[in-house]
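See below for the structure under consideration.
Omission of a single protein chain aside, the complex is shown with its protein chains in their original locations.
Here the chain labels run A and B in written order, and each chain numbers its own residues starting at 1.
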């Protein structure tokens, strides 16, 4: 794996300062960079590392042009972090050759399924009746594409993905291993101490450019559909309940959970392990800190948090015990205030 | 998909007010109902929506009979919500034809396995030696039924379910994709800074009418079995540790976790993301709010909660910082009280 600075500058479309024939073999942070590393400076707080870095070349913003040029080779870009992201793609394309088109002989594909051009269907995958696989999609080993489900153009499913009957995902998506799309939502009517199942008749509809992390689950809707808009990014082990609506370009970190019928706006972020209760509405641009629990709707953009601060165990025990009397404490304080002129 | 009101009333066993030949094509809430929708009114707080709804027909309780009849067609039922649940089944039966009996030629079924009448075994499923599959059970694609495991009559497993050796599930169960039943419990003896494995010799025993959500895990017991009683409903991504006992008709929402050897009573509910620590006992009819952490046994029925209230980040930071000094605050309050006559 080796690229010349000239190749890279051409790929990224920036101004190259330095020798275009110099070769780099890896991407890495400024600190720890070797003379065959290409690095980037996007966060001003790492600026002090620039001068000392051994990197062969650094992606920098126009404001850093002179400082970078004083050190050695550089590529000047409006957004060096975006440049870094695009650089990783250059590497990835070589590391991981695209899956060859074709259906593996061990796959079980129903004759009624419509398979687009250039599609790869891996070993032991199952594609059920009336499923639709868009052009150039990749269906990994052991995936199950249910009856009448559809996968958009160029979307890639890793291993062991389940896409339930009637569910759909748009184009250019990435679905990691073990994802379950379209299991039944959790709906029961209480009847004399036991639970009567409410059949889940909706589907899951997922837009374009969506990425879904390993072992994440998105349940089908009860009567209407569960909807994930374009550009949403979900990390691993996330639970999305029935009839949830996630707005465009919202991102959620690992282990988050969204209960049934919650509506999350566009461009939101939900931190790892955070929980959004059912039937709530979050406006666009709401940001939930990791491990926080959203118990009421949030109508105003901003950052919201609710986590018990960690402490050494003995301190925590004392504070937690006092917390259980907090309301009484307030009453005592109020009484004192009345007494004190 | 179309049913006449006459068909529906016959199926639900209620009194039909109105024209039995009218046809409906979908089920939906009162609000937003079209003239081809059948709807229901079970929660009195939606009563105000009744008069204005365009629904072709509404399931109502006897108390609502006259109000409903004044509006148009209705079916009168003792429990309209149960009626709604049963109605979804009518739709589901048509939407999703039952899997045809038979073993897919790509499945790998050991000759010693006992397969009941009417069983469906999907593509690429694996059934190991001495497994027992009850009549009319459905084993989805890519399921693995371990050695000497058993699946009860009419129980349906979706794709990619793992039922470990010696584990059992009763009749009429539903197991969603990616569920793992019978992985080893987490047991180790600490030995000079490393961990010596304690082999997990128990099994998992699951009763009748149990539903288990996608990617949920139920570990086998250490010496005795992990037990899930009849009628339990588990949502997605739940962790049930070794030797846990979950009482009949208890329901748990997504991302809940129950640590080893905890005993949860019957008719309990555990909210999403809640954690029950190991070796605790919860009485029957205990209800744990979402994201709460049960750190001691609970002997009395009721609703229990413990969540840090979410707030805008700046307010949370101030309150959380003060919380770390709460015990000191109490001491200061006490000192003031002593000084104030």
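To be clear about the criterion, a residue touches a chain if its C-beta (ideal position, glycine included) is under 8 Å from a C-beta of that chain, and two chains touch if they have at least 3 such contacts.
What you see is a predicted model; the values in this text were computed from it and never measured.
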Options A:141, A:202, A:260 or A:278, residue touching the unrepresented chain: A:141
Sole residue of A:53, A:136 or A:215 that reaches the chain not shown, by the stated touch rule: A:215
Footprint left on chain A by the chain that the document does not show: 26-29, 79, 81-82, 84-86, 88-89, 91-92, 95-96, 104, 106, 122-124, 140-142, 158-160, 174, 176-178, 209, 211, 213-215, 231, 233, 235-237, 249, 251, 253-255, 267, 272-273, 290-291, 307-313, 316-317, 320-321, 323-327, 329-330, 333, 336-337, 340-341
Touching residues on chain B - with respect to the absent chain: 106, 108, 124, 126, 142, 144, 160, 162, 164-165, 178, 180, 183-184, 186, 188-189, 191, 193-201, 215, 217, 219, 222-224, 237, 239, 241, 255, 257, 259, 273, 275, 277, 288-289, 292-296, 302-309, 311, 315, 318-319, 321-323, 325-326, 329, 332-333, 336, 339-340
